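The complex appears here without one of its protein chains, the remainder shown in place.
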Amino acid sequence: MDSIWTQPFFYFFLPAFFTLAVYSLLFKDNPWFKFAEHVFAGLSAGYYAGLIFTSVIKQQMFVPMLSSGRWDMLIPGALGCLLFVRFFPRIRWLTRIPLAFVIGTTAGIMFLQQLHGLILPQLQSTLLPLNDLSNIIIVVGVLTTLVYFYFSKPHTGALGGVAKAGMWFIMVAFGAHFGYTVMARVSLLIGRMQFLFVDWLHWAQ
Amino acid sequence: MLAWVDSVGWVIAAGVPGLIRTDRLNALVLLIVFSIVVIYFIRRAARGEKLYVRPLAGLQAVEEAVGRATEMGKPVLFIPGTGDIDEIQTIAGLSILGLVAKVTARYETPLLVPVLYPMPMAAAQEVVRESYIDEGKADHLRPETVQYIAGESFSYSARVGGMMLREKPAANIFMGTFHAESLLISEVGQSTGAIQIAGTAEPEQLPFFIAACDYTLIGEELYAASAYLSQESKMLGSLKGQDLVKMIIIFCLLAGILAVTFGVYPEFVVDLFTAN
Partner (left out) sequence: MIIAFFGTGDTLADFSNEALRYMSIVAGFALLLGVISITQVSAGVVRKREKDWPYKIVLLLCLFTMAGFGIFQGITSGTVFEWLFENIQKPMMATMFSVLAFFIASAAYRAFRARTVEATILLITAIVVMLGRVPMGQYVYEDFPAVANWIMMFPSVAVQRGIIIGAALGAASMSLRIILGIERTYMGRG
């Protein structure tokens, strides 16, 4: 026997209702959108809570502690608990310790990642022989863009000219990306329209 | 003292074959040169030397935007990006938030900071709280100033969009990592007539911010913002150091390109820039 949850009313009507409620934002703020917005926010927050509890707290902390004797997992647990001392004014300063740990780790990782993982590969890709117009365009584009972001001198004279060329390159790139993304976004809209008119209303096959 | 002992031990270990990855020497050289140059300029700035940095329109507009919000009796909305705390852009956004919060505290302008992830929320609460205390306006801080919203970027966009339509902030400041929600948030903000200042290092999102916002900080300018707004000499010194490293990179790149063009040890040159 089919479960009630697979009946067409629930299967298509509920998603269609919320789809139309979200689209109503395009007209103006209204009670349907407010309702959908709050349901969306509540479910998302709850989804994240369920996911993090199961995949992080349970899987990465409690399971290793209880099954493999990894009692060192109490360290991040203690750091995590320190986040809650913000509710006690006298020891509130302790809440900075876990923040410092997380941000310090991030800084250490990022320092290397940016230099080794981003700068070197981008520079290697730009090592192109200047025997082709396309290669020259890439090299000139990279160099003028880098000069545009030079903060130590005002953009006047020759430096200003190069920086201006960099700005023009940037506008070309942004215009290209804008044009490229338009069609990608329209295809998303087509997808939702297909759901509403084909899957739900059966107005087309 | 202990730090020095550790450093010496590490240097000795580095000299012993098999203890250091020689295929990453190029990254090590880059790291050392970068650190030396930046620290050199930081020390120069700390000694009181005045270092020039060119003005950025978007950052000059921050105080003007907060002033406009104060005159209109409307709040300022600040979004420190939609990334988690493990992204450096989020930390940059939080740094800027601290400086913006000082201005809103000074003018007693309401501040709204909706945050997507809980860890940046925790950091943002501390940042805003300290800023208000520094300005002597701790009693003006409301619990709903920094709010955790959603946990997923589209529901976050829906809530922030709703917030903008109802609260009608006069100034929206977006600083940090953004993805597809950048256009959603900035367009809704545009429709409410707010002055908008954005900054991100995500190249794909910059065109949308440029279209929807009054001022946009592009890439590197986001990381320079905290130095600009604080005007702290050591932070400005690091900017100068960063610029010099950029010039060194430009010259190395030019030399490498010429070597590859004229066939002067091209494989060696390409290996020099290979990330292992």
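Here the chain labels run A and B in written order, and each chain numbers its own residues starting at 1.
The rule we apply is simple: a contact is a pair of C-beta atoms (placed from the backbone, for glycine too) under 8 Å apart; a residue touches a chain by one contact, two chains touch by 3 or more.
Predicted model, so just to flag it, every value in this text is computed and none were measured.
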item	value
Among B:72, B:141, B:211 or B:270, residue touching the chain not depicted	B:211
Touch residues of chain A, complete complex, unshown partner	5, 10-11, 14-16, 18-19, 22-23, 25-26, 34-57, 60-61, 72-73, 75-77, 79-81, 83-84, 96, 98-112, 114-116, 118-119, 122-123, 125-126, 134, 137-146, 148-149, 166-183, 185-186, 188-189, 191-192, 195
Contacts of chain B with the absent chain, listed as residue ranges	10, 13-14, 18-21, 24, 27-28, 31, 34-35, 38-39, 42, 84-86, 88-89, 91-92, 94-96, 98-99, 102, 117-119, 121-123, 126-131, 134, 143-144, 146-149, 151-152, 154-155, 157-158, 166, 180, 183-184, 186-187, 190, 201, 203, 206-208, 210-212, 218-224, 226, 230, 232, 234-235, 238-239, 241-242, 245-246, 249
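In the analysis below, only the chains that are shown with their structure count from here on.
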item	value
Separation of chain A from chain B, taking each centre as the mean of its C-alpha atoms, in whole Å	16
Chain A contact footprint on chain B (complex, rising order)	24, 26-27, 30-31, 34, 51-54, 85-88, 91, 119, 122-123, 125-126, 148-152, 154-156, 158-159, 161-162, 165-166, 203-204, 206-208, 210-211, 218-221, 224, 239-240, 242-244, 246-247, 249-250, 252-254, 256-257, 260-261, 269-270, 273-275
Touch list for chain A against partner chain B, complex	22, 25, 28-29, 33-34, 36-37, 40-41, 43-45, 47-49, 83, 86, 95-96, 99, 102-103, 105-107, 109-112, 114-117, 119-121, 123-124, 126-131, 139, 142-143, 146-147, 149-155, 170, 173-175, 177-178, 181
